[in-house]
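Every protein chain of the complex appears in place save one, which is left out.
Chains here go by letter, A, B and C, matching the order in which they are written, and residues are numbered from 1 within each.
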Amino acid sequence: MNKKNLTPNAFSKMRSRFFKSVCALPLFAWLLVSILSFQNIKKKKVIFFGDSITQQGAMAGGYISKIDSLCKLDRLSNEFEFVGKGVGGNRVYDLFFRFQEDVLDQKPDIVVVYVGINDVWHKTTSGTGTEFKKFGAFYDKMISQMKAAGIQPVMCTPSVIGEYNDDTNLQDGDLNFYAKWIKEYAAQNNIPLIDLRQTFMGYLDLHNPKNEEKGVLTTDRVHLNAAGNLLVAKEMWDVLKKM
Amino acid sequence: MNKKNLTPNAFSKMRSRFFKSVCALPLFAWLLVSILSFQNIKKKKVIFFGDSITQQGAMAGGYISKIDSLCKLDRLSNEFEFVGKGVGGNRVYDLFFRFQEDVLDQKPDIVVVYVGINDVWHKTTSGTGTEFKKFGAFYDKMISQMKAAGIQPVMCTPSVIGEYNDDTNLQDGDLNFYAKWIKEYAAQNNIPLIDLRQTFMGYLDLHNPKNEEKGVLTTDRVHLNAAGNLLVAKEMWDVLKKM
Amino acid sequence: MNKKNLTPNAFSKMRSRFFKSVCALPLFAWLLVSILSFQNIKKKKVIFFGDSITQQGAMAGGYISKIDSLCKLDRLSNEFEFVGKGVGGNRVYDLFFRFQEDVLDQKPDIVVVYVGINDVWHKTTSGTGTEFKKFGAFYDKMISQMKAAGIQPVMCTPSVIGEYNDDTNLQDGDLNFYAKWIKEYAAQNNIPLIDLRQTFMGYLDLHNPKNEEKGVLTTDRVHLNAAGNLLVAKEMWDVLKKM
Partner (left out) sequence: MNKKNLTPNAFSKMRSRFFKSVCALPLFAWLLVSILSFQNIKKKKVIFFGDSITQQGAMAGGYISKIDSLCKLDRLSNEFEFVGKGVGGNRVYDLFFRFQEDVLDQKPDIVVVYVGINDVWHKTTSGTGTEFKKFGAFYDKMISQMKAAGIQPVMCTPSVIGEYNDDTNLQDGDLNFYAKWIKEYAAQNNIPLIDLRQTFMGYLDLHNPKNEEKGVLTTDRVHLNAAGNLLVAKEMWDVLKKM
């Protein structure tokens, strides 16, 4: 085809086609980038695995909902997907009971394990807490199976059973003992740790001047109020967003 | 062939052959039966799955050793193989912890589950017993998985924590409550039941005239002495030999 | 004085006097009897010494109120005075704590001691029940001091913690154990016994066909409903009215 032989009309058509192509280019590029982006940014699926605190955490105002909000504020909502798998009253062996179905079968990328309160608490409420050695054995078995399945675990220390800030809550000693094991295990196995217990204790030192047993971060010594949910959300999001 | 035409020598040979055949017949028959028998009598592998009572049961003088002896007395030792899988302190969730390795992977034909004492006992000794609802949940999960794997489960009620025969042992009520669940579950699911608790109670009614707390069937209110091991062995063997 | 010499008038006067005397006699006799009666029938002061069941027992519809009604029905209300001294949560050592003020200083004639439920129950709810040996020691000390003060004690076995009628309530064994001690102590020391536990068990055998945990004689496994209060009232009144 030669330009000289072209009728004005034909030339006009060509020019029209050319500009159409030029206009289409950015659109095409954008599509291309989007598709590639989409392939690169497959969302990370994060499961929060725990007890009633996590069960409530998935509700409106709960810590998982707040993490979702923080994620959006940081414009990272297309990188993360958050799933709550909390069941009231769960101890570490109750997590193990539903570990296959609620964790492994879900094929998550990251699992935040927040357990230990009922393991200690139920010793005094119903005589059905978890023996210390077994706490470690069940926990370790799940962490090992996550690693074998290519899942990144994140460990949390248990927050509080009572908000007194002078070491006088009934089960402070035992809770510290279990928290200590979690910290040491995480360190030895190079697992990200969210030390909720230390965070709570630090917060209560500053914000519980009347040394109340509850009401600062919890509603009932254990379950989180709005401030408690926000504190947990912040601590967890700080760790998660870097992963 | 006619006898009259036969030379003495030929007759003698025939007679020899005939008798050889006659003599060989039983041998052949025996061999045949033996071979067929061997195919039929592949030994049934029985796993005893439980706590310290079962751990001790596998030792000399223990109830598993005694079952083995009873089996031999009944000339059934080529039909059964007995394996002890008891671990001290185990509650139902501890059985579940090692269920894959110690039961499913062992490919048994029959599994006798003898658990429940620590689930109740540890409530008062260390605050780490098993919540009633969870006792059923863990137990049911294992029974279901056994059935799915073609394994025949046998359930036992927990024997005793204390040998008083007038319903005054500290945890009689709770033990009865867990035993009741086991009996009902076994009945509903058509699972052979060995009601050790009833057997022990009946025995203690007759043989504990001074109403001693221990020493009749146990050494320490829980772990079996020789009489206790024999009683358990008899009860179990009566059920097993018919399976 | 001769009737013949009397004028009609004089005779009339004499007759009048005579009849006045005759009429006055019954009045006088009645007054005499009444005064003597009043001296004889000084009301017997009965103190009911116990825990929250007794505290509620003194309220409208409570067992002490019902005993008062039964007493009136038997027209014995001028022979008995009933005083409730029950305090919620009390164990035997809590009774001892207020024994001087609430019993000895009140100078009662009879004291009905109804204790033992919290001594057993609190073992599992808060770890603050009463050691068996100490239960007996405190109880014995109070009974001895009552006897020394000329007060007649009456002992009751603890009723129920849970209304299952097949020996499956969590603390049936322990409750039976403490009840057994009370029965033996009462027998050995010749003290009237009200075996509430046996009474309740017999009642529940007949009137708890669905084997409910509560609602037949109690509202919450422990505290008495109307039927429970009436049952206790009848049992106690049967013993008290003969004293």
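As a working rule, a residue touches a chain if its C-beta (ideal position, glycine included) is under 8 Å from a C-beta of that chain, and two chains touch if they have at least 3 such contacts.
The structure presented is a predicted model; accordingly, all values stated were derived computationally and were not measured.
Colleague: Looking at the whole complex, which of C:Asp94, C:Glu163 or C:Asp195 touches the chain that is not displayed?
Modeller: C:Asp94
Colleague: Consider the whole complex, including the chain that is not shown, and state which of A:Asp166, A:Asp205, A:Asp220 or A:Asp238 touches that chain.
Modeller: A:Asp166
Colleague: Thinking of the whole complex, not just what is shown, which of C:Ala58, C:Leu104, C:Ala137 or C:Leu193 touches the missing chain?
Modeller: C:Ala137
Colleague: Can you list where subunit C touches the absent chain?
Modeller: 89, 93-94, 96-97, 122-124, 126-131, 134, 137-138, 141
Colleague: Using the document's contact rule, name the residues of subunit A that touch the chain not shown here.
Modeller: 123-124, 162, 164, 166-174, 176-177, 180
Definition applied: only the chains that are shown with their structure count from here on.
Colleague: In steps of 5 degrees, what rotation angle do you get fitting subunit A onto subunit B on the CA atoms?
Modeller: The rotation relating subunit A to subunit B comes to 175 degrees.
Colleague: How would you label the subunit B and subunit C contact, same or different, if same means the shared numbers make up over half of all numbers there?
Modeller: Interface between subunit B and subunit C is built from largely the same residues.
Colleague: Roughly how many whole angstrom separate the Cα centroids of subunit A and subunit C?
Modeller: That pair's centroid distance is 63 Å.
Colleague: For subunit A versus subunit B, what separation do you get between their C-alpha means, in angstrom?
Modeller: Centre-to-centre distance between subunit A and subunit B: 47 Å.
Colleague: If I count partner chains per residue in subunit B, which residues reach a count of at least 2?
Modeller: Correct list: 123-124.
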